[in-house]
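Complex shown without one protein chain; remaining protein chains in place.
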Amino acid sequence: MGVLMSRVGIVGAGWYGFKPTTIDISFQDMMFESSARAYSSAKIDPRYDVDAFVDCQEDMWEGIAIADEFAPEPIGGALRPTFTVAGDGLEGIAHAYMLIKTGHFNVVSVESHGKPSEIKTLQDIYRFALDPLHVRPLDYVNPLFYAGLDAVAYMKRTGAKREHLAMVAVKNKNNGLSNERASFSTKLDLDYVLSSNYSIYPMTNYEIAPFSDASITFVLANEEYAKKLTDNPVWIDGIGYSTETGTGATEWHEWGKMKSFRNAAIMAYKLANLNGNPQVDFAEVEDRFSFMELLALEETMLVKESEAHKMLEKGDFNRDGYLPINPSGGSLSMGIQLEATGLSRLLEAYLQLTGKAGNHQLKNVRRGLVASWRGVPTYTSMVALLSV
Amino acid sequence: MSYDKRNRMEDLVIFPGEQEVEKYVYTPGIHGLEFAKGLKEGKILGMKCHDKIYVPPKTFCPDFTQGELVEINDEWILVSYTIVYQDMYKNNLSSPRIVGVVKPKNAETGLIHLLNVPLDKLEIGIKLKPVFRPTNERKGTINDIKYFELS
Amino acid sequence: MSSKINKLPGIKLKENEMYSLIGLVEDMPQAKYDFAAGTTISKFLQGLKEGKILGRKCPKCGRIFVPPRSYCEWCHVATNEWVEVPQTGEIHTAVITYISTKREKIEKPEVVGTIKLDVPGYRDGEYEFAGLFHKICVDPQDVISGKAIGMKVKVKWKPKEERTGSILDIECFEPL
Partner (left out) sequence: MRSNIFMKDRVAIVGAGLTTFMRRALETPRELAWEAAKMALDSAGLTLKDIDCVVIGSAPDTFDGMHFKGEYLADGSGAINKPMTRVYVGGGTGVFVPESAYWHIASGVCKKVLVIAEEKMSPAHPHPQYVFKYIWDPIIERPLGPNLIWIFAMEMRRYMAKCGAKKEDIALVSVKNKRNALDHPAALTAANITVDDVLKSETLVWPVNLLDVSPVTDGAAALVMTSENVAREITDTPVWVDGIGFTLENQHWYNRELAFPRYLNHAARMAYKMAGIERPWKEIDVAEPYDPFDYKELHHIEGLMLARPCEAWKLVKEGYFNRDGELPTSPSGGLLGVGNPIAAAGTMKVAELFWQLRYEAGKRQVKKPVHKAVANAWGDLMQAGTVIVLSN
């Protein structure tokens, strides 16, 4: 019946950047570049065809106190219904999904960008996100210690070893070699990782994703418009996002687990009318810290608890394995684009499902899953379930 | 832009900027104020919500009811730990920092703090105790606890 | 609320009470950036250094944008032509400031406002126009009396050797 039952589809995508630095272009111009490509791929004119525009960014990343001001012009949203979600791009996709499901909006675009190369004091900006009373005053130096705490607790709980964490890095850095967006890919042997020094115990620099600049835009539409606009829409069967606890109360986090992934997955599967494992052909999941890939797979119920490292060892997650994970090379190869990181995973899934992934195209994929985290020190994650 | 981007470095301007004020002043909050007073006296307070104890006290319980302050005299257990060898710019630290999550035995949550524990003894589940700074150095902040060490 | 509730939650502090709180934390993490101006604004700044105001033209609607943009926000297409625009215009609005950025009193009040430049490509009385936000070297009394609004002005440049390729290369706009 009508609009409420209508599915939501992705009808176009565009990206620009994925380089460690982009000094030749301002962030606004980068947004224009990615959105122009997205609208061109969806064959629409944003000034006439898009009903609402969503932009995802955070002030402290941008260096501007109300970065929302700069959202409308480059993405075609000036004097149109445009707003900012102070969150990951996948949260923006969730907003677009809901806007379309109300029946008031036919076509919605979502843009997110990150330009970490412009931030001179990144470590301090991260520190600025920690609880000012109980955590920030401590002399820990590197705020990414949060990931180390979770990694150690995860390994203890599941029996995963340091070698397994290194194997994730080896798989993803090598996968990236055939992905044009993977600036940090490299040919990597397990020995290289195991013989290098720890940065944050139990991880080396191979296992901690670096940063890159990018802007990514998606165009979403309801079923009627999606079918009109394109022959190969990618349906968003379900989307979920969840927060475990606030950054003002990270003490309430359950160490070594990521409940936010589990709750986001449950929400997404429920919207897709599924219960438990969604039986996907591949997944793009969180890997800004190597252990996170294994944890995310377990928490999203794609694999059984404490099984991920065993499957990894067997090669199940390789591109030619039983369940390819991060065929793009993930964040370890593409970098973290701040709030666009979730969209970088969605982009890969979209390209795979439409058969446009080029050199690293998987065969016969019809259903995929995207799971992304907002990063230290948050406990917020997003999950999207896609199909063609 | 689009088709007429420039690639001569001298044609491209990098403009420095900032987003700083002179300083931020963070008030401790309702329970935070009592927690701070406790630290100054060498005590660690927790919050009792129904039958569960949460440390540090955060004024409201996870279910939004208001908690009751209690003093913690339990022994502390290491929940997880990590060692920070490098800063975010990949420079090695002259002295690596050991960071841990420590919680009183009977509490649900605990503090994030620095540890002074030999690396070979470092293991989830070990028993720890807080080491306070001398009374005259205490200011009512989390740094009144110097670190946690083996008990 | 509201007829039922008269007391709302919240604990007020006076300034001295706040500073004497036990457990008060003072902190300022550094937040520094290097903004890439990009091709378009870089060239605009270079133009200012040379004593020129450069605009950029939209091939679709014909508007000339000052300050220039790489794209037309109304058509969402790339702009395609550099245009040197006249250095004259009229005051759209002007005010007298007695305070600094930090809200301290300043000794000598300054006049600031927006200038609608004499740039072609816009219809008469159109809501949008090409122009700049800057300091204006007029008598504050003219701002109060309203004489300044609509007044014809032109750019007053800083001496050439002091220009650095910044919006401050324009000292102010002064009456024609």
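So that you can tell them apart, the chains are marked A, B and C in the order they are listed, and the count of residues begins at 1 in each.
In the analysis below, contacts are C-beta pairs under 8 Å (C-beta built on N, C-alpha and C of every residue); 3 or more make two chains touch, one makes a residue touch a chain.
Because the structure is a prediction, the values reported are computed rather than measured.
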Shown chains that the omitted chain touches within the full complex: A, B, C
Hidden-chain contact residue, picked from the options A:Gly14, A:Pro46, A:Pro72 or A:Gly256: A:Pro72
Residue of A:Phe18, A:Phe145 or A:Tyr241 in touch with the missing chain, whole complex considered: A:Tyr241
Chain C residues that touch the omitted chain in the full complex: 1-15, 18, 21, 27, 33, 35, 37, 41, 45, 65-67, 69, 73, 92-103, 109, 112-115, 127-135, 140, 143-144, 146, 149, 166-168
Where the missing chain touches chain A, by residue: 1-4, 51-53, 58-60, 63-66, 68-73, 77-87, 91, 94-95, 97-106, 125-126, 128-129, 131-133, 240-249, 252, 259-260, 263-264, 267, 271, 374, 377-380
Where the missing chain touches chain B, by residue: 13, 15, 17-19, 21-30, 32-33, 58-60, 62-64
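In this section, only the chains that are shown with their structure count from here on.
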Which two chains share the largest set of C-beta contact pairs: A-B
Euclidean distance of C-alpha centroids - chain B vs chain C, Å: 42
Chain A-chain B separation of Cα centroids, rounded to whole Å: 28
Set of chain C residues in contact with two or more other chains: 23, 25, 27, 30-41, 70-71, 78
Chain A residues counted as touching two or more neighbouring chains: 23-25, 29, 32, 36, 60, 63, 132-133, 137
Residues of chain A defined as touching chain C within the complex: 22-29, 32, 35-36, 39, 45-47, 60, 63, 72-74, 76, 78, 115, 117-121, 124-125, 127-128, 132-133, 136-137
Parts of chain B lying in touch with chain C, wherever the complex brings them together: 1-6, 11-28, 30, 32-33, 35-37, 39-40, 139-141
Residue ranges of chain C in contact with chain B within the complex: 11, 13, 18-19, 21-28, 30-43, 45-46, 70-71, 78-79, 165
